[in-house]
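Below you'll find the structure I mean.
What follows is part of the complex, with its chains left where they were.
Labels run A and B following the written order; every chain starts at residue 1.
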Amino acid sequence: MSVTLVLGLVAGFAVTLVNREEFPTFGDGLWWAIVTLGTVGYGDLVPSNTPGRLVGGLVIVVGVTFIAFLTALVTSSFVSADQERAAEAERQRREGSDEETRQLLRQVLERLSVIEARLDDRP
Amino acid sequence: MSVTLVLGLVAGFAVTLVNREEFPTFGDGLWWAIVTLGTVGYGDLVPSNTPGRLVGGLVIVVGVTFIAFLTALVTSSFVSADQERAAEAERQRREGSDEETRQLLRQVLERLSVIEARLDDRP
């Protein structure tokens, strides 16, 4: 996020250096960088020479990648929340099933105590 | 969703206030807001002064964020549906395996009953 912000500032400044006729002020460069990073691309300001287009191509690649990462971040947090809820329900079900198994084992141990006691009672 | 709708209306109105030469009517502002929020950016109407560009930058950030959330919402619902199906299959498999274990435990308990009965039969 802040990387994109910094890159937007740098790209907005860089384009004013290499393409001064199209981008006379830093404000123009910054406005163009925001419009490009968001893949809006109004076309009111467009790099018009080769160095400007090289900066532009880089900003487009960064913009698309940034949006992919932003979407991935939001999506994975949504999916994690869903899964945490599903996993919690499953956990309780599993614990219930395991407890049922151990209940049977405790019955076995009790029965063994009875048998041992009976064996002790005899000579 | 409705937050974006409200923000589109507010932004469309705001841009007519700060950039009246470019956006003479509310209809123009609203059309520009929709075109920007969807990251389409035709460029038929573009903020031309600094306050207009500030509103524009904000609308671009909201638009990109909105699309990220919309995509995340649809994706997480698809993933949840897939997982619910996978979890259901896994649950049945687990219950089968746990039942197999408990079946063995019930055999143990039965055998213990036989042993106890035999011990009772003797003096």
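In this section, a contact is a pair of C-beta atoms (placed from the backbone, for glycine too) under 8 Å apart; a residue touches a chain by one contact, two chains touch by 3 or more.
These numbers were taken from a predicted model, which means no experiment stands behind them.
Colleague: So we've got 2 copies placed here, but how many does the whole thing have in this file?
Modeller: Total copy number for the complex in this file: 4.
In this section, only the chains that are shown with their structure count from here on.
Colleague: Give the list of chain B residues in touch with chain A in this complex.
Modeller: Touching chain A from chain B are residues 36, 39-43, 46, 48, 50, 53, 56-57, 60-61, 63-65, 67-69, 71-73, 75-76, 79-80, 83-84, 87, 91, 94-95, 98, 101-102, 105-106, 108-109, 112-113, 115-116, 119-120.
Colleague: Under the touch definition given earlier, write down the residues of chain A that touch chain B in their complex.
Modeller: 27, 31, 34-35, 38-44, 67, 70-71, 73-75, 77-79, 82-83, 86, 90, 93-94, 97-98, 100-101, 104-105, 107-108, 111-112, 114-115, 118-119
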